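Yeah, one chain of the complex is gone here, protein chain that is, but the others are all in their spots.
Presenting chain A:
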Amino acid sequence: MVGMPYDLLANPLGAVRLTFQKAVDSGHSGAATLDGRDWGAADLFRQFLFDDGGLSQVPILNAASVRTIPPNSLVRFRGMIQDMLGNEFYVGAYKDGGRWRTNKFTDVSQVPMDLSSDKRVWERRLLYCAPVPWLNSWTEPSSEVLLNRCASSTSPQTEKRQRDDDETIDHMDMEVLDHVFQGSPPAKKIRGGHPSPSSHSHECMAEGTCSSTSMVPDFESSSLPCLVKIYDSAEDDLKLNDIFEFIGVLTFDPEATAADKGDSDELENGFCEEESVHLPPSKVPRLHCLEHRKLGVHDFLSISPVMEPKPNQVKEIRETLLGHLTAVLGNDGLAAEFMLLHFLSKVHARVDTLAVGKLSLNLTCFNKENTSVFGNSLNLAVKNLLPITHSIPLSVDYLNTSTLAPRKDYETNRLMSGVLQLAEGSHLTIDETHIQAGTLTSVGVENTRLLKNVMELQKVEYDFKYYKMEMTTDVQLLVLSEGKSNIFPADIVLPLRPSSVGSTEMLDSEALKAWRWYLASLRSLPHTIEPQMQKVVEDDMVAARQANRTLGSQDFSRWLTMGRLMSLSFGETCLSLEHWQMVKELERLRMERLQ
C-alpha cells in the first residue's frame, strides 16, 4: 500500500470511496450484494494505524482541538460510552448516473443525491460517548503526540489546559488549607475541590447532566462529548460504561444551525430521532468510527510498555509503595497493607448476585481533627496513584439533592448521567466524617440504597422510569468514617491508628510512575489455586468456623479475596501458603484492633 493516492489522515473518506469503487468494480453485482458490510476499507486503516504506526499521528479530539481539526479528517477520541442511542438507517449506497457511490462514514453525500436514483439502506449504531468521568489530569495523553500535526494552532489551548490543571491543583491545595484552618463546615465540603458554578457554564455538559451534580465538573478542558457512529461491529463488543478509543472520520460543523426546524411538521418531529434535535451537530461532533479498541486502566498511564519494570522489581515497588501509603496514613502499617490490597481489587467474576473479587475498605476513627490531616492527604494520594478517582463528601444535603443513579429521560430519549455512572476500575471515596443528623427525603433514601448496592453487589440501578435496570459496575470503594459505617457495610472495617502526623514528603515522579504502573497492571493478572493449597484453605475455614460460629460465607469470601490480592501484590499468579498466612495474620491484627 505504498503511495496511497489519498492521505489517510487528512482525507480518509477519499480512501473509503476509492476502496469502495474498487470493490464495486471487481464485484459481481456491486453495491447490492455488499449490504453495508466492510469492503476492505477497515483493513486499510487497520494496517495504517497499527502496523504502520500511524496511530500516534492521529490527532486526539477534545474540546481544545475540535475547533482546529478540519472536518472529514481522521481523529481519535477517548471516552466512555455514556448512552446508546440505537440504530440509525441511512442511505449507504446510491447510484449517481451509472456509478455507485457510498455514504458510509459520512453524514453528507459526496454529490447531491437524485431523489429517484437507486439506493441501498444500511444501518449503523449510535453511541453517545463522554470523556471518562473523574479521570485524573495526569492521565492526559502526552500532548506532543497530538501536536504533531496542528502544533501551531493548538498550542495556546494546550497551554491553557495546562494552566487549568495547575489551577485545579492549586485549588485543591487551598482546600486542604481551608480544612486545616477552619475545620471545614460540611456544606463547603460538598463542592470541595470541584468549583461547581463553572460546570454549568459549559453548555455541552449542562445538557447531559443535572443541576446539582455535573458529570465531569473539573474537566472543562476536555469535556467534549461525541456522537460515535459505529459500522460493522458486533453488538456485544461495545458495552455501556466501557472506555474506548475510537478512530474515525470527524464531522463537526459549529456554524450549522438546526436545519430549518420550523419547516418540519409535528408528525416528523414525533418520529425524528431525538439526537438530531437534542444533540445538534453544531455542539456535538460526530465521529464515524473506522476502528475502535477497548481501553483498560493501564492504557491511561503515560508509561510506555518498553520500560515496564521487571518482575524482580515488583517487590521493590511494592515496598516503596507500602512505605508511601504508611507515611500517608500516619505510620499505620496495617492500614497501608489493607489499602494496598484495596487498590488492587477488581471484580473478576459474578455468581448469582455476588460480585467476587471486590474489597471495599472502611477506615474508621476519623474525627474532625485528623480528617483534615489524613483524609485530605489520603485523597491526594489516591488521586495520584489511580487514574479514575472521585470523592463524595457525604452529607444529608448531598444525599437529598444529588443524582447518583443515571436516569432515562424519555422526553429527550437520553440517559441522564449520574455520579454512579462510572467506568470500570474507578475508585470512589465516600467521606462520611462530615455527616450530621438530619432527615433524608425519599431521594436521600433512594441514594443511600444505591450507594449501599454498589458497595454490596457492585451494581447500580439505572432508572428507566417504568422499571429499574441493574447494571454491573466495578468500583473500588473506600469509606472514611468516625465509627463503623452502618450505612455502608464495607468488606473490611479497620480503625486507623496513626502514630505520627501525615508526612509531607516530596513525591518522586519516577516512583509515582512505577507505582501507577504497578497498581494498574497487577490487578489484571490471572490467578489460580493449587489443589493442595485449596485443601489447606478449606481446612482453615472449617476450623475457624468450628471455633467461631459467627463467621459466615462473607468472611470466607473476604479471606479468599485478600489471599488472591496478596499474591497479586507480589506479582504472583498462584496462591502460596506464605501469602495465605500473611492474610490470616492481617485479619488477626485487624480483629485485635476491632476489639
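A few comments on the model shown:
We adopt the following convention: a contact is a pair of C-beta atoms (placed from the backbone, for glycine too) under 8 Å apart; a residue touches a chain by one contact, two chains touch by 3 or more; residues count from 1.
Just so we're on the same page, contacts and distances are computed from a predicted model.
This complex has a chain not shown, and the name its UniProt record holds, of "DNA replication licensing factor MCM4", "Mediator of RNA polymerase II transcription subunit 27", "FA core complex associated protein 100" or "DNA primase large subunit", is "DNA replication licensing factor MCM4". Residue-wise, the contact with the chain that is not shown comes from A:N413, picked out of A:N413, A:T448, A:S524 or A:Q581. The chain that is not drawn here is touched, among residues A:D107, A:D232, A:D299 or A:E482, by A:D107.
Annotation: of A:V91, A:L322 or A:L589, A:V91 touches the absent chain (contact as defined above). Residues touching the missing chain, restricted to chain A, are 29, 32, 36, 83-84, 86-91, 103, 107-109, 113, 115-116, 118-123, 235-236, 239-242, 258-260, 263-268, 270-273, 276, 349, 351-352, 354, 356-357, 408, 410, 413, 415, 462, 464-467, 469, 471-472, 527-529, 534, 537-538, 541-542, 545-546, 549, 552-554, 556-557, 560-561, 564 (touch as defined at the top).
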